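One structure, as structure tokens, below. Some questions next.
Omission of a single protein chain aside, the complex is shown with its protein chains in their original locations.
Chain nomenclature is as follows: A, B and C, assigned in order of appearance, with residue numbering initiated at 1 for each chain independently.
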Amino acid sequence: MPESKPAGDKIRLGMVGGGQGAFIGDVHRIAARLDNRYQLVAGALSSDAQRSYDSAAELGIAEDRAYTSFEQMAEAEAMRDDGIEAVIIVTPNHLHFAPAQAFIKAGIHVICDKPLTSSLEQAEQLQSFVDNSGLLFAVTYNYSGYPMVRQAKEMIAAGQLGNIRLVQIEYPQDWLATNVESSGQKQAAWRTDPTQAGMGGSIGDIGTHAFHLAEFVSGLEVSSLLADLSSFVDGRALDDNAHILLRYSNGARGSLWASQVAIGHENGLRIRVYGEKAGLEWFQEEPNQLCFTLLNEAKQIITRGSRAAGLSANLASRIPAGHPEGFLEGFANLYKDFADQILSRRDKKDSDISNSLVPTIADGVRGVRFIEKAVASSKAGSVWQSLD
Amino acid sequence: MPESKPAGDKIRLGMVGGGQGAFIGDVHRIAARLDNRYQLVAGALSSDAQRSYDSAAELGIAEDRAYTSFEQMAEAEAMRDDGIEAVIIVTPNHLHFAPAQAFIKAGIHVICDKPLTSSLEQAEQLQSFVDNSGLLFAVTYNYSGYPMVRQAKEMIAAGQLGNIRLVQIEYPQDWLATNVESSGQKQAAWRTDPTQAGMGGSIGDIGTHAFHLAEFVSGLEVSSLLADLSSFVDGRALDDNAHILLRYSNGARGSLWASQVAIGHENGLRIRVYGEKAGLEWFQEEPNQLCFTLLNEAKQIITRGSRAAGLSANLASRIPAGHPEGFLEGFANLYKDFADQILSRRDKKDSDISNSLVPTIADGVRGVRFIEKAVASSKAGSVWQSLD
Amino acid sequence: MPESKPAGDKIRLGMVGGGQGAFIGDVHRIAARLDNRYQLVAGALSSDAQRSYDSAAELGIAEDRAYTSFEQMAEAEAMRDDGIEAVIIVTPNHLHFAPAQAFIKAGIHVICDKPLTSSLEQAEQLQSFVDNSGLLFAVTYNYSGYPMVRQAKEMIAAGQLGNIRLVQIEYPQDWLATNVESSGQKQAAWRTDPTQAGMGGSIGDIGTHAFHLAEFVSGLEVSSLLADLSSFVDGRALDDNAHILLRYSNGARGSLWASQVAIGHENGLRIRVYGEKAGLEWFQEEPNQLCFTLLNEAKQIITRGSRAAGLSANLASRIPAGHPEGFLEGFANLYKDFADQILSRRDKKDSDISNSLVPTIADGVRGVRFIEKAVASSKAGSVWQSLD
Partner (left out) sequence: MPESKPAGDKIRLGMVGGGQGAFIGDVHRIAARLDNRYQLVAGALSSDAQRSYDSAAELGIAEDRAYTSFEQMAEAEAMRDDGIEAVIIVTPNHLHFAPAQAFIKAGIHVICDKPLTSSLEQAEQLQSFVDNSGLLFAVTYNYSGYPMVRQAKEMIAAGQLGNIRLVQIEYPQDWLATNVESSGQKQAAWRTDPTQAGMGGSIGDIGTHAFHLAEFVSGLEVSSLLADLSSFVDGRALDDNAHILLRYSNGARGSLWASQVAIGHENGLRIRVYGEKAGLEWFQEEPNQLCFTLLNEAKQIITRGSRAAGLSANLASRIPAGHPEGFLEGFANLYKDFADQILSRRDKKDSDISNSLVPTIADGVRGVRFIEKAVASSKAGSVWQSLD
């Protein structure tokens, strides 16, 4: 290894949004950094010039790559020999579409926060752009990165539960139990504003996570849904609670409950899947374990890193059993897997990513369709809506 | 206390059904015995004469009070000076109505298993009998007897949660995950047979428990429901899974999930109630604790018997905190409270029982209406049904 | 009723101590009543005549069998044709020896609370009385009555853990964290008074339970111990905390921690046993489950009443899995098993009870020896003491 340019091996990364004070920008950066596969070298972190430079400086981004607009950044980076290979988009929902389009156009892979866009029309339009570009596009449904979520998916795919009958998923939180958006809480403000968040409140912010996870873990597709959306906090325009019944393509049924007013829950994403032979349960707040019960046998607690865990969990683990990995490590697994995709593309344009676990643009579109159909169902008085 | 005939103070009790091999008969008997308030002195335990005598003998019932028909028993006991004061009816659902009517006619108080009857028409007819009789009638929605369930009810009634927004209730089991009814499992056989169980499978067997508990704890009435009932096991005529959306009279919403095919759950009744100020959670398999969280404060684990528990929990407790009480003790609380009602009636015909926590005939009727409306909603393709 | 004589089948029972206001008296009575095997017909419930009569009346005991002294009761009952067959002794520790001796002398079986006596000398003397009498004598180390404790014992005896290496047992409580004995708390007053409790405070009240459970479950004998006893609350004469190291006859080691000042614990008895092949854990506050882990396999949660539970657990269970049984049911199992012993003696003087799980006088003596040795070790500065 004469020239072993290790720095050169790292993927050159840019970021749109995520300046000082943003929560999710930091999460993406830590996730990208954790496994040492990326180098953040450019950013349009803020439209305010001073804030953009300051944020960039803090992150070790050179001054000349601290942009104030994503258009400028896409253009400039595309021209550089050492331009970014991928960009992270972490702006509010309504500002996903335009930058995503700009970077695709510039030939740069995209990692985009969820929900993909604020309308289904935009989502489908973007998908067609992406499909035509041959570029990679990840949507950060990050809960699919947890090792024991992948363990669950692997067990179901291997038939350990038999035919799936039921998928119960819930995602309760309580941080929007009062009208915090009117008291200057930035995170709350845009998420409860239809012009920024789109048509979904809790279903857009967390319901889509739950929806993706249900399909990801079960390996099934939701064929139709029926929703009852509520808005409990006075003056709130979007839903803060969603009760949704689901039917799956194989005849399985289930329900999805998402709430941001369920006091006592911090980030209570929980999935339970029941088949003809066994059932399993995973809870995001105790992510290192998976409960699995074969009919008429003792419940088993399968732990991350243990010998009872399978291949996909092990590939997504860094440290031994009993040493808890958390949210950031799960998130980082998406970045790690996406890095593999990017690196395989460096040499070979058509590398196959069909086995990858990284959520794609198609998953992103599906998430937006879920939101649109849920809103439509609820408005119509809770009637079944097809997702096909 | 010169003549203090303590034995005479015990309530003379009879039983219909519950002979050898019946599960729930034993539960009722232990519950009645636990606090030493009743004496089982008569029974129509089986229609088979020998089995009726043998079962009676085992239970210390005199031979001449071991009947082979409830009609005969009601008539004979009504004639005796030392005749039974109350009767327990623990036959399959379709055999609740006739004996209940017979004992009411005979002037004997009734304790009846749930669901009250196999049709709403019968239920309402029975209610009118009971109301006209002035007699006491308890329906054993026994989960309302758990101390920490009553604690939850008390806290909500006291406004500790503020206005209620959400009630989430679920009752998953797994004992009917396969077709055990065809292999001679007696408990399964009648519960899955429409001619014995009525129109509800899982919703009749456990869904009504969940429904009662939701209203009991929240202090609210369900105003409408929307149901999606399923039957997953081949050849099963009745539902073994129910997804139900609920709306409450005060605007609160919620969902109810009952399942008997959810592998990994034994008797997983769980209720969660969320108000504007706080949320709480109770789980039947760990019945001695109640989780309570005020918005933005640490979650509290309130335990039975502790100083953090309130009056109604303490009245329903027998032993100190940390010494778990279970299902039988909770069940026994219904018997204990019903004993108080009976004793107060011994002297005074019109004693007020409006403050009692024992589920009444009205609760029983409501439970049957719930079943009927759930079936109707599901058959119509999941449409809202009013419960008023 | 010529042949059936069901009432006659019940064992005629008396009680010494346990009058109004006593906690443990009620527990014994409920436990005896739960399975309908006993009838309480006599009592020396209090030395105060009025209180004795009143307590008796409340319990349905006839006036002429409400005694004011145990001597009188033993004598009178021994003379009656329908005299008691067994007596429960639930007085404070220092008042176990004399009544136990009196009833043995009167030919009446004894059920005695723990610790057996307040000195080892008395304990051994009593054992010799009992052994010579041929009578049955149970000591209510009631935690051995829990189904899943018996499950643990059965699994270890069957070699499922391999050779045992470690036994960790702890029993923390917090009700004596302050000087409640000086503020009129009766239960605390006698337990902290050496003249009534004997030489052990927490080790007598709860440490002996833990000690018995360790030997009962593991099937091993403790060969030596080393203790560090403390008294944290000002003015308290007896230990309220005990740290004890244990060595077992087979070379296994372990520790026992008993505390009545460990704030946050209600009745936190927990046992963990580790062998060469597997480990298990049982916790009294969640008594219906047993955790079991084979090396390199997933942890299993074995539940009472489930198909994963074995024979001895099932024999000690009344209701299905998921329907929690608690402290009273566990306690009642001792009564149920003791009833079997008594009934087998009715006909046959020398019936073999060696397979019974009911703690015997020998276990009682061992418990007092444990206390004496622990006190001796601690006084000597924590030196090893042999228990042989």
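FYI, contacts are C-beta pairs under 8 Å (C-beta built on N, C-alpha and C of every residue); 3 or more make two chains touch, one makes a residue touch a chain.
Keep in mind the model is a prediction, meaning the values are calculated, not measured.
If you put the hidden chain back, the residue from C:Ser69, C:Ser133, C:Ser223 or C:Ser255 that touches it is C:Ser255. Within the set A:Phe137, A:Tyr248, A:Phe327 or A:Phe370, the residue that contacts the chain not displayed is A:Phe327. Among C:Asp82, C:Glu121 or C:Glu276, only C:Glu276 touches the chain that is left out of the view.
Listed residues A:Asp82, A:Glu221 or A:Glu266: the one in touch with the omitted chain is A:Glu266. In the full complex, the hidden chain is touched by subunit A at residues 1, 4, 6-7, 9-10, 23, 26-27, 29-30, 33-36, 57-63, 173, 175, 265-268, 284-288, 303, 305-306, 318-329. Listed for subunit C, the residues touching the missing chain in the whole complex are 165-166, 168, 174, 177-178, 226, 228, 230, 232, 241, 243, 245, 247, 253-255, 257, 259, 261-265, 272, 274-281, 291-295, 299, 381-382, 384.
Contact between subunit B and the absent chain runs through residues 292, 296-303, 306-308.
The working rule: only the chains that are shown with their structure count from here on.
In this assembly, A is the chain whose CA centroid lies farthest from the centroid of subunit C. For the self-contact between subunit A and subunit C, the two sides draw on mostly identical residue numbers; the shared fraction is above half.
Computed from the mean C-alpha positions, the centre of subunit B lies at a distance of 34 Å from the centre of subunit C.
Each chain gets one centre point, the mean of its Cα atoms, and the points for subunit A and subunit B are 44 Å apart. Inter-chain spacing, taken between the CA centroids of subunit A and subunit C, is 56 Å. Residue positions of subunit B with contacts to 2 or more other chains are 265.
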